[in-house]
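All protein chains of the complex are present and in place, except for one that has been dropped.
Here is chain A:
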Amino acid sequence: MQVTMTVNDVEVTREIEGRLLLVHFLRDVLGLTGTHWGCDTSNCGTCVVWLDGEPVKSCTVLAAMAGGHEVRTVEGLARGGELDPVQQGFMQCHGLQCGFCTPGMMMTARALLDRNPDPTEAEIREAISGQICRCTGYATIVRSVRWAAVHEAAAAAQVTETTESDDAGEIANAGQPAGSLS
């Protein structure tokens, strides 16, 4: 069957088997290997991508179900060459080690901040509780998300003061609700 969807702002059309999972479509068909798979039973969350701005586990979504919808993956997280504050936060706070769960964690974190720009530690833990990390023990992931929240707020405040600031503008744009990203 033929499927057409928008992936990271680019429309793609491919001939696929009806049973093809979205995670395999992204990885094997489009070559977007930043999205990983780890369990096949939607327990581990390494495969989290956005479907119309909502984080979903792409190992339990058929590629055909994404037809006509917008998908965003870790490869689409940075905008205009600038890392998203979430990506910067993960680096600054050592939120990753082996890096395997990281793309899924960052997609969830970005979605959380888009809805709740100032989440508490408990809210962050709840948000990532459908995802497993074997390396970090989660504390540094929580710190990473808080880093992004704090720096986005600071950047937004700077934008209010000096709207000309290009750098701060980048960061502020990245903080818009997911639905408006496409």
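Just so we're on the same page, contacts are C-beta pairs under 8 Å (C-beta built on N, C-alpha and C of every residue); 3 or more make two chains touch, one makes a residue touch a chain; residues count from 1.
Criterion: contacts and distances are computed from a predicted model.
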Check your understanding: According to its UniProt entry, is the unseen chain "Glycine betaine/proline transport system permease protein", "Ferritin-like protein", "Sensor histidine kinase inhibitor, KipI family" or "Carbon-monoxide dehydrogenase large subunit"?
Key -> "Carbon-monoxide dehydrogenase large subunit"
Check your understanding: Looking at A:62, A:83 or A:156, which residue reaches the missing chain?
Key -> A:83
Point to revise | Hidden partner chain, residues of chain A it touches | key: 17, 19-20, 24, 27-28, 31-41, 43-44, 46, 73-75, 77-78, 83, 87, 90-94, 96-103, 106, 121, 124-126, 128-143, 146-147, 150
